[in-house]
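In this view, the complex is presented without one of its protein chains, the others remaining in place.
Moving on to chain A:
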Amino acid sequence: MINPFSLANKNILVTGASSGIGKQIAISTAAMGASVHITARDTNRLDNTLKQLGDGHHRHYLADLTIGEELDALTDSLPNLDGLVLSAGIVKTLPFKFVNHTELDTIMQTNFFSPIVLLNKLLRKKKLNKNCSVVFISSIGGNFIGAKGNSMYSASKGAINAMQKVIALELAPQKIRVNNVSPGMVRTAMLENTTAFSQEQIENDEKNYPLGYGEVTDVANAVIYLLADASKWVTGTSLLIDGGFTIQ
């Protein structure tokens, strides 16, 4: 039987590939046979990911996705793509009362504008092949739940899911599919950077997850499904993966 989850002969771009979920997506998609193109800002960490991809036509590209010229340069140097995974993202915990324009702008730039503008530029340059699959790494935050202190992050992820529905419709005639994975809490550098919560608070939060916190491979495996031809009839959807957190 042909493996419906194979990514052989696909060129796939993964953003945020120097760390956490994006890094694992790069490793897992390479293992499924894809030629993986990885991007992030930190040279050393990105090199490290590249080394873990094994044999194949893998390449890396340094870019700050919030800078227009760097997005243009990235778009120009990429080959035509069969898959695009938008995992670059940041978080900042602030009670709504402390939210201000600058902080909100910073989060929206990275989490909302940069993936949307990158997708837009790739389309304009006709870099997305027919049957291409686009996967945003969204979140349960802003889409399925709210968590105190997380209003800016929630807004950025809610905006992704909202916009994706329309993009999916508009690109359907080209058989380009646009979906997102909405994970619950996964242990990555992002959680370590969320210093506003104590270790004790995080341990208590994990107890609210029937299956505990997730692992990066849990998200990467969901992304493989959405990138592969196995999901060729799936577009405009949010794949909720949260260890049962939101069924309660």
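To be clear about the criterion, a residue touches a chain if its C-beta (ideal position, glycine included) is under 8 Å from a C-beta of that chain, and two chains touch if they have at least 3 such contacts; residues count from 1.
In this section, contacts and distances are computed from a predicted model.
Participant: I notice the complex is incomplete. Of the names "Acyl carrier protein", "CO or xanthine dehydrogenase, Mo-binding subunit", "ABC transporter permease" or "ComF operon protein 1", which is the UniProt protein name for the chain that's not shown?
Facilitator: Protein name of the absent chain (UniProt record): "Acyl carrier protein".
Participant: Considering the whole complex, which of A:A31, A:L62, A:L94 or A:A230 touches the chain not shown?
Facilitator: Of the candidates A:A31, A:L62, A:L94 or A:A230, A:L94 is in touch with the missing chain.
Participant: In the complete assembly, which of A:N9, A:N44 or A:T195 touches the absent chain?
Facilitator: Answer from the full complex: A:T195 touches the omitted chain.
Participant: Determine and list the chain A residues touching the chain excluded from the picture.
Facilitator: Given the touch definition above, chain A has residues 93-95, 97-98, 148-149, 195-201 touching the missing chain.
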